[in-house]
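A single protein chain has been omitted from the complex, and every remaining protein chain is retained in its original position.
Moving on to chain A:
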């Protein structure tokens, strides 16, 4: 149970659909069908404790909805998202705590609260620390941990830069003593130099505190340096998942290949890049076959008939593509493999 790579978060065929139909009367009068937006459409993965699991994909692919599902802001329409108990200080199992680090450092802190109150809120709400002096001391310690001064506690969020605000966000998340931090594009609103600072801080905190990250991003270079495992998401489904190194060095799905090819590389300038053509299909009206068929350079007529299942192609990597040969001994869909 307390093994370092015990599973903390497990999603089994999780889906989140939104009803975006017109109001009932309009629908009856104009004879329009219900419209269901399948933001997340059957996703399975496991996050092991102390590791970083990253989900990459372009905007609108459902990765933020996945993050909201994990923290419980949305309920899965079908499938399940389970958190496995973690041992507490005395070794008894308890429910793991979660917190989220958001994309917009300007909206994620209440503008009318002082930093000390923002960071203290989880301490007070969860009853982790009692007594004004103890809370104040803990807040200062947390601010120190994320590289802010103790005197910053009395300031308001508008007195800080974007990177500093993201540090406050991280301090608030750490205050929950969270086991799992769900980071929804935590650096995409920041300057590149500040991005590196925040990412380094996150890695350092993971090493010190044994945090587990579920990292959502569209930025592959950010993901590469932080992740143990990675999943590439396209239109609500995973098209490839596996260890980060394997996915980056030998991407198998045509979409992963295209994504990784678009990453700028100082050592190989003036590469011949295959430009990504076509549009992402409408998640309300999914195509019958492979969702990527409309943009895939290697598309075959058979691709448009049925969606390819996510199947294991070697020990750790799974790919959802007809053209990638499945591992001989485990050709079944992934749902069958999850215990």
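One rule holds in what follows: contacts are C-beta pairs under 8 Å (C-beta built on N, C-alpha and C of every residue); 3 or more make two chains touch, one makes a residue touch a chain; residues count from 1.
Quick note on the criterion: contacts and distances are computed from a predicted model.
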Options "ABC transporter permease", "Gas vesicle protein A", "PadR family transcriptional regulator" or "Thiosulfohydrolase SoxB": UniProt name of the undisplayed chain: "ABC transporter permease"
Per the touch definition above, residue among A:135, A:244 or A:320 touching the missing chain: A:135
Residue in contact with the excluded chain [from A:57, A:122, A:242 or A:307]: A:122
Omitted-chain contact residue, chosen from A:110, A:200, A:262 or A:282: A:110
Sole residue of A:98, A:148, A:290 or A:321 that reaches the chain not shown, by the stated touch rule: A:98
Residue ranges of chain A at the interface with the undisplayed chain: 71-73, 98-100, 102-104, 107-112, 114, 116, 118, 120-122, 125-126, 132-133, 135-136, 153-154, 169, 172, 176
